[in-house]
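In this view, the complex is presented without one of its protein chains, the others remaining in place.
To keep things simple, chains are lettered A, B and C as they appear, and every chain counts its residues starting from 1.
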Amino acid sequence: MRLSLQPSLDPAAYRYVHHVRTRFAETDAMGIIHHGTYPAYLEEARAAMLRENGFPYDAVRAGDDGIDFAVLELYVRHRRPLRFDDLVAVHVVVEDLTRTTFQVGYLLTVDAEVRATAVTVHGAVDARGRPSRMPAFLAALTGPGD
Amino acid sequence: MRLSLQPSLDPAAYRYVHHVRTRFAETDAMGIIHHGTYPAYLEEARAAMLRENGFPYDAVRAGDDGIDFAVLELYVRHRRPLRFDDLVAVHVVVEDLTRTTFQVGYLLTVDAEVRATAVTVHGAVDARGRPSRMPAFLAALTGPGD
Amino acid sequence: MRLSLQPSLDPAAYRYVHHVRTRFAETDAMGIIHHGTYPAYLEEARAAMLRENGFPYDAVRAGDDGIDFAVLELYVRHRRPLRFDDLVAVHVVVEDLTRTTFQVGYLLTVDAEVRATAVTVHGAVDARGRPSRMPAFLAALTGPGD
Partner (left out) sequence: MRLSLQPSLDPAAYRYVHHVRTRFAETDAMGIIHHGTYPAYLEEARAAMLRENGFPYDAVRAGDDGIDFAVLELYVRHRRPLRFDDLVAVHVVVEDLTRTTFQVGYLLTVDAEVRATAVTVHGAVDARGRPSRMPAFLAALTGPGD
């Protein structure tokens, strides 16, 4: 288990925030957003962070390096459920960058109320799925910023 | 973080195995099963275990207790990717039953090769989402069995 | 088959437009957005149209009427694929309102290029799934507007 990041409950500890509106398709028969939907929210927030920082994920994938950020580990803690039509603030921070992996912490809030925290651990892989060098731009995205 | 279970890589440590055939709809542009699909595989295996042990989940939900097993925490470790049309053996064991929570460990294999391990932490909630007593039958399902 | 609406390729024939950013989770091993994702895009656009016209869908569901707009029929025609990170304009128009059903037409474009058209046929149902009166506000939303 590489996962070591402890996601903060304080939005100030995060560099970036992305908003997701929950879909009715994502609810389940308990009337809440199904827990299996959260990985897609986290991924959408990661992609938005890269795009807004000048590194759109599809360009990263198509570039000379042709790399993907494979998900090695995923952890989600559900504190209060999300419901249909909630506007979710997904706070994102990159931490623990090593030569082969990095970790991303997430805080999900609705109207400033904490709903969930999460961590993903990523490795860079090339187009054939083999481990690859971590792209240099990630260092500039690490931590909560100034 | 309540999650404490360390999922074994040995199938003998699990009580139950359920098979899932991966769907093309579950692949992504990396050519592998998207990591966001795994929670649905784990849930399907939990439901199959309950059904085959005489406690179909829809009856549990509709019964006098009317309880659901809410997912409090989820952890997945991806060791090797799954691909389209793989027949995945999802090994399941219930552990760490307390008065308010239990943990489920998972080992995912294809042709006896390890692909992923996972843990979910659950609490019992009533139809309004409030914490509820843990149903008695869970004790009989705990551990790897005889 | 109640479905009769012929969705136009001209955005001017639609009353409302909602934008959806495709997710990586929604791609498949062909490298395109999986066709099974489109119903969720259509539904998200319907919900956005209702919300922006003062009838948020969760309020419609929770109100005295407690109604849902069940999907009776769905038709999608794929003209060109969507890809990851596309910003999709989903044009929406309500048509063919009867006492028990209405139809919704959709035009999906990316940078003004047509990608897909679709139609859904809906009936109003109450909380138990039984057919219900169509809410009066739908008449005001029907057609392309002024």
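Here, a residue touches a chain if its C-beta (ideal position, glycine included) is under 8 Å from a C-beta of that chain, and two chains touch if they have at least 3 such contacts.
As the structure is a prediction and not an experimental result, all values here were calculated from the model.
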item	value
Where the missing chain makes contact, among the chains that are shown	A, B, C
Touch criterion as defined above, residue of A:31, A:54, A:131 or A:145 at the omitted chain	A:31
Among C:36, C:56 or C:143, residue touching the chain not depicted	C:36
Identified contact with the non-displayed chain, of B:3, B:17 or B:40	B:40
Chain C residues touching the omitted chain (full complex)	1, 3, 29-30, 32, 35-37, 39-40, 43, 61, 68, 70-78, 81, 129
Absent chain, residues of chain A that touch it	24-25, 27-29, 31-32, 34, 36, 84
Positions on chain B where the hidden chain makes contact	21, 23-26, 39-40, 43-44, 47-48, 51, 56-58, 83-85
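Simple rule for what comes next: only the chains that are shown with their structure count from here on.
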item	value
Angle of the C-alpha superposing rotation, chain B to chain C, to the nearest 5 degrees	180
Closest chain to the centre of mass proxy, which here is the mean CA position	A
Centre-to-centre distance between chain B and chain A (centres being mean Cα positions), rounded to whole Å	23
Chain A-chain C separation of Cα centroids, rounded to whole Å	29
Sites on chain C at which at least two other chains make contact	24-25, 84
